[in-house]
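Our next item is chain A:
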Amino acid sequence: MSMLSKTIALATGALIVAATLNAPVQAQDATGQQLYPLFTYRTGPYAPSFIPFGAGNIDYLRYVNEVEGGVNGVKILVQECETAYTIERGIECYERYKNGFNGALTAAVYPHSSGLDVALTDKARADKIPIVSPGGGQNIATDGRVFPYQFPLIFDYWSEAQIIVDYIAQQVGGYEKLKGVKIATLYHDSGYGRDTIEPLGILSKKYGFEDIQIPVPHPGEQQQAQWQQIRRAGADWVFLRGWGVMTPVAIKTAARVGFPADRIIGDIWSGSEDDARPAGVAAKGYLAVSVFPPGTDYGIIKTLKEKIVDQGKSDLKDNSKFGTVYYNYGVIEAITFVEALRTGQQKFGNRPLTAEEGQWALENLNIDQKRIIELGAEGLISPLKTTIDNHKGETIAAKIIQWNGESWNTRTDWIKADSTLFADVIKAKAAAYAAEKGITPREAASN
Partner candidate 1 sequence: MTHEKAGFLEVRNVEALYGQAILAVHDVSLKVGEGNIVALLGANGAGKSTTLKAISNLLGPARGRVSKGDILWRDEQINDLSASKLVARGIVQVLEGRHVFQQLTVEENILSGAFVRKLSRNALRESLEQVYTWFPYLKQKRKIKAGLTSGGEQQMVAIGRALMTKPRLVLLDEPSMGLAPIVVQEIFEILRGLNRGSGVSFLLAEQNANLALKYADHGYILEMGRVALSGTAEELRARDDVHDFYLGGAKPSVPH
Partner candidate 2 sequence: MASLLELSNVSLSFRGVTALNALSLTVARSEICALIGPNGAGKSSLLNVINGVYRADAGDIVFDGARFEAIRPGKAARLGIGRTFQHNALFRRLTARENVLAGLSRHGGACFIENVFRFGRDRKERNDFAARADRVIAFLGLDTVRDRIVSTLSYGTQKRVDLARALVSEPKLLLLDEPMAGMNQDEKKEMSRVIAEINRTFGTTIVLIEHDVGIVLGLAHHIVVLDYGRKVADGAPEAIRNDPNVIAAYLGTVH
Partner candidate 3 sequence: MAYFFETLIAGLFAGLMYGLVAIGFVLIYKASGVFNFAQGAMVFLAALVFVTLVEHGIHFWVAFAATSALMVLTAVAIEALVLRPLRNRDPLTLFMATLGLSFVIDGATQFFLGTDVHMLDVGIDDIADDYGGLFISRFDIIASLIVIALVAVLAIVFSKTRMGVSLRAVADDTLAAQSIGIRLPVIWRIVWSVAGIVALVAGLLWGARQGVQYSLSLVTLKALPVLIIGGFSSIPGAITGGLFVGAGEALADIYLGPLVGGSVSTWFAYILAVAFLLVRPAGLFGDRDIERV
């Protein structure tokens, strides 16, 4: 008897929990809309970068919904899910929204975390849901034959290494002058940070510069020893691959050991206002790679200012973040999503896309210069064209920006990475992965 009562009590409890968990499903019906599950990390150490990023994302989608009346009439339903930048919470979010929400369909998932991107690889393959990580995906997933559902759009760290070397070559007067130049890479000691060791090794062999690799342990609030090492090694340039607090500390410590800020080039995650500003005067002249150029002069950004921000409809709480690196990054990401929907709708009709259709759309994306101008995004994004064996985009480019003590200024035009240079290495890695996992790659010419 006591067992029975206990079971009843437990079952009741479970039912209450279940009811609560399923409760939001009873909210208003959203059939006919396209779901955009927005994976947020508004808490935790990386929250400062997410907040403007999320706002850029939301503002652009709001603009599409409210000003343009949706994507060919299809409204986008944004549903936030907080991951706190943990994989566990991210997986819960993925499971919660992978099959849509209240009738709105899921066409793609943007996990907003490299770790989560990897974690979702197998699940997405099984669920046939595309995982899109602009600027932060897995480099081997460029090979869409092995990774049909991963889209590491726009950028990768290997290309970044190339762009850095390219820029330094420009500064020293050509590739041939690189011989003997000392380039120190100060990296966050993590998978992300270590990712440029291999390409820089290859590049250093090719061009003859001296490649110095120095790790900084997480979170990186003490770097005196590392910078002394850099100074002692007589480095000419520092490639700063920081993350979070590591970046401002690096810039400050550099100033302390007398290393000039305009010889430090930050990585794309070291190149936001929040990276430079806390370093104060020490950051003046600091350079960074930017795939998401900051600024408010781009057409679409101006439009957003007029139609969203000035109308009080922006997600930003602090309007000084408008037009910052992360805000613009959010806008760019949202553009990729909307453009993918448009691409898909051309083939499947003007209705919400399913995940399979989303996969096709992402694989056949083509945002060319003409479209970029139409979008009012000239200078904000470089052309993006994906194919089955290039899920990243055929041309990878970035700008170098410089901090003037107050804000970022663009210093160069797009610097394009030579996509052929590492293509074989990456293909080989993808093939090895396929072998390890027992995956048969798709044929490149299947579409």
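Quick note on the criterion: contacts are C-beta pairs under 8 Å (C-beta built on N, C-alpha and C of every residue); 3 or more make two chains touch, one makes a residue touch a chain; residues count from 1.
On the choice of candidates, all candidates are chains of the complex that A comes from, given by their letters.
Keep in mind that what you see is a predicted model, and the values were worked out from it rather than measured.
Undergrad: Pick the candidate that touches chain A in this complex from 1, 2 or 3.
TA: The candidate that touches chain A in this complex is 3.
Undergrad: Show which residues of chain A lie in contact with candidate 3 when the two form their complex.
TA: Counting only chain A, the residues touching candidate 3 are 42-45, 47-48, 51, 189, 215-219, 221-222, 224-226, 228-229, 232, 244-245, 248-249, 252, 255-258, 274, 277-280, 282, 317-318.
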